[in-house]
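My questions all concern the structure below.
Note that one protein chain is taken out, while the other chains of the complex remain in position.
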Amino acid sequence: MSGLNRVRPLRLVWFVTWFNVRMLLTSEFFILTTFITPLIFATLAFLLFRSGGGTAGQTLLYVALGSGMMGVWSTTLFGCGGAIAWQRWEGTLELLVNAPSRYDFILAGQTLGTVVLGFYGIVATLAWGVVLFGMPIEASFPLMLPFSLLAAVISLGALGMLIATTFVLYRHANALGNMLEYPIWLIAGLLVPISALPFWVRPLSWLVVPTWGIEAIRGAAIGARPPFGPIAMCLLLAVVYYLLARLMLVVVLAKARRDATLTLQ
Amino acid sequence: MSASAHRPAVPAADPVFAIEADDLVRSYETHTGVLRRHRLHVGAVKGITFGIRSGELFGLLGPNGAGKTTTIKMLITLLLPTSGTARVMGYDVVRETQAVRERIGYVFGGDRGLYDRVSALDNLRYFAELYGVDPAFQQRRIAELLELVGLNGREREKVEGYSRGMRQRLHIARGLLHDPQVLFLDEPSIGLDPVGARELRQTVRSLVESGKTVLLTTHYMFEADALCDRIAVINAGRIVAEGTGADLKATVANRTIVEIETFGATPDAIERLRADPEVIAVNSDQREQSEIFLVQSETGAQITSRLLAALGDTRIGKVIAREPTLEDAYVDLIATTGEPDERSARAASVQ
Partner (left out) sequence: MTGVSISVPAVRIRPRSARAAWRTFWHGGLLSYGMLFNWARPSIYIPTLIVGPTFQLLFFAALGSYATHRSAAYFAIGNAVQASAIAGVFGMTMAISNERWFGTLPAILATPANRLALFAGRFLPFLANGLMVSLYAFGVGIVFLGVRLELRTVGVAALALLATVFSCNAIGALQGAISLRLRDGLFGANLLVMAFLLFCGVNIPVAELPGWMQVISNLLPFTHGLQAVREAATGAGLAQVGGLILLEVAIGVGYAVLAFWLFSYLEHSSRRNATLEVR
């Protein structure tokens, strides 16, 4: 293998990431979901906790990070859920699948761009909390924070790939998104701790990555111990989701070829 | 009627004319620049006058962007003229919109303009209500129209599954629901395959036979020639000729067309042909491998050798000298009447 060939996948992922981000930023719905919705829900959460006369024993930072993660999930869900469907609509899916590059690299690039944009939600809700509610910014383990964030991005990216490949089987990806936004907000313990939910929900919570993503980030920010466990869980689930996504991709492309569903017409 | 850009006598509320347009002008305002906005008035229709008799099939023929759709939009009350007046069945299109709308049908081409998610039947039912078609007649009327356009049996299927041709036929059925006296067909054959286009022409003909007045726009010269009693050629917002197909052909009747097939002709070849004092016009038609020059002159076939000499060492294929056709007349009209900077582009796009 020549040096050029070894560089290519990275270049490809980078190019597709950049390209996809530019495409996403032309969608008003995406802009709303990614940039505006988190602020509305953060406000709602701050006011709701304040209406309870405190923060139910939690810090403002807990609320800000949780509602930021809600935005990350929405962006992943709608951005990745629509990724393949959108390309099918635009007529570019056929071209991408037939390109000599491995399609999973292309998909990884698209997913990565979406998820990274989604993490803007956390930044925004933190800033919102500081400006509107005088929230202090502190971190118990500042050096862990980059690792927590990276683990969360990787795990949500892998989940995003699975979403992208699964949702394409369903014609109305946005409708699925509408259905799956709230349940993950709920079971991942973003604003209500998992311990406050019925015990039978817990196994479900453990299977979804936003649970561990928020644990990792909160651990570094307001935790009592460094969040090694959640980070490890993020990476483990990322591998599982990535493999599932690869499997789904094979299934979906085979099905698409068989049923001629790569294009809409 | 001679084929010139003359104005017919202005028909003052003459009931003979189903549609009359008098010096219609329409310009659009566009803005350029982001910080310093410059207003720009773009003339889409620059003063056109015509009269269409009851029961006539009148064609408005011109290249894309010539002003055909803008003209129709003014006549069907969707657009106000910047100046000038127009009447349909004697009613003013600016002030008496309600009376005009009751008497006209509007059919446009392309695959949009239908409610895709419901059946053809529901599309027709909906518009039957909007036109106030007597409920007692509705069912029968819709059945008749479905049969007329050949959609009977398929009327309960969702429109999203329809072919282009079926959609176009549904458009026509919708335009006829209220049995309008005047029908506006705006590029109805766009995107139809040859069979569909032929069927469409048959339907249009039968509509005229049944006494309807039809104004049809098209950029297909042969369609206008095959269908229309009279044709007005519109280019860059002006009517540049008007008459029957034969009238239009007569404008170039005394000319000879020499078709010269060339391979690898240099860009200046066309200029060298034009330099000949007896040449009236040269148009070129770019093919895959070759370029065909269509040279118009009044000299006859004997000019051919001089033309070939002018082309020098350019490789020449077939050379034909022939009588002019309507297409030649059309190409000539479009090429010589557009805005100076648009002429060459227009001439190339009329094929």
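Each chain gets a letter, A and B, in the order it is written, and its residues are counted from 1.
We adopt the following convention: a contact is a pair of C-beta atoms (placed from the backbone, for glycine too) under 8 Å apart; a residue touches a chain by one contact, two chains touch by 3 or more.
Because the structure is a prediction, the values reported are computed rather than measured.
Asks: Write down which of A:L12, A:L150 or A:V192 is the residue touching the left-out chain.
Replies: A:V192
Asks: Among B:A120, B:L207, B:A224 or B:V282, which residue is in contact with the omitted chain in the full complex?
Replies: Hidden-chain contact among the options goes to B:L207.
Asks: Of B:V149, B:L273 or B:L294, which sits in contact with the chain we cannot see?
Replies: B:V149
Asks: Give me the subunit A residues in contact with the hidden chain, please.
Replies: Output for subunit A: 28-29, 32, 36-37, 40-41, 43-45, 47-53, 55-56, 170-172, 175-176, 178-179, 181-183, 185-186, 191-193, 196-197.
Asks: For subunit B, which residues lie in contact with the unshown chain of the complex?
Replies: Missing-chain contacts on subunit B: residues 28-29, 69, 73, 76-80, 98, 101-102, 104, 106, 108, 110, 112-118, 122-123, 125-127, 129-135, 137, 141, 144, 147-150, 169, 174, 176-179, 199-200, 202-203, 205-207, 209-210.
Here is the rule we go by: only the chains that are shown with their structure count from here on.
Asks: Roughly how far is subunit A from subunit B, going centre to centre by Cα mean, in whole Å?
Replies: Each chain's C-alpha centroid was found; their separation is 53 Å.
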